[in-house]
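For reference, the structure is listed below as C-alpha cells.
Note that one protein chain of the assembly has been removed; the remaining protein chains are unaltered in position.
What follows is chain A.
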Amino acid sequence: MRSDGDLLALTATGDTAAFSALYDRVAPWVFGLVRRILRNPAQSEEVTQEVMIDVWRTATRYDADRGSAHSWILTIAHRRAVDRVRSEQAAADRTDLAGARSAEVDFDQVADTVSTRLEAEQVRRCLGALTDLQRESIELAYYNGYTYPEVAQQLGAKLPTIKARMRDGLIRLRDCLGTTEGQGS
C-alpha cells in the first residue's frame, strides 16, 4: 500500500487519482479535527473542503525531510480551523462554559478502523499519563482552538504556567508515543 507521503508526492505531479486516494486516507482526520474545533457542521464541511483544496494546491511545496505528510496536512487543517474560530471570536458559543467543558473528548467518535483504533488507544493512554493541568491545557488549545491566555483564564492559572504546561505536556506526549511506537508494546 502506498504511504501518505507517496500519494502526496504523486499529487504534486498533478495526479488526481493519487489525490483521490490521499483524500480517502486523510479526510476523516481532517474533518474530525475541524468539526471538533468549529462544531458547526456546515462550517466544518466548508473548512475541510478549503483544507483539501489547499493540500492539492500546495503539494508541490511539501518537503518530506521536514515532517510526515500526515503531520503536514493536519497542521494545515488545525491552523485553518483555529483561524476561522478566531475570526468569529464574538460568536456566543465561544464563551459558553458548557462548550469549554466538552474539551473532554468523545472517544466513540473515533473512526472504526483497526490501525486508527490502536493509535487512538495509545494516544489516549499517553494523555492519561499527563498531569491534569498539562492535559487540560493541551486539550483546550488543540480541540477548542483556545489561545493560551484563554486557556489560562479558563483554568484559573498564570500565563507562564500554562505556556510551560503546554510544552511539558507535549514533550511527555512525544516521549510516550515515541518510545512505545518503536517497541510495539
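A few comments on the model shown:
Just so we're on the same page, a residue touches a chain if its C-beta (ideal position, glycine included) is under 8 Å from a C-beta of that chain, and two chains touch if they have at least 3 such contacts; residues count from 1.
The rule we apply is simple: contacts and distances are computed from a predicted model.
Among the names given as "ABC transporter ATP-binding protein", "Cytochrome b", "Regulator of SigK" or "Molybdenum transport system permease", UniProt records the absent chain under the name "Regulator of SigK".
Only one residue in the set A:Ser3, A:Thr75, A:Thr131 or A:Gln153 touches the chain that does not appear here, and it is A:Thr75. Residues of chain A that touch the chain left out of the display are 12, 14, 16, 19-20, 23-24, 27-33, 35-36, 45, 48-49, 52-53, 56-63, 65-68, 70-72, 74-79, 82, 86, 105-107, 109-111, 116, 119-120, 123-124, 127, 138-139, 141-143, 145-149, 151, 160, 162-171, 173-174, 177-178.
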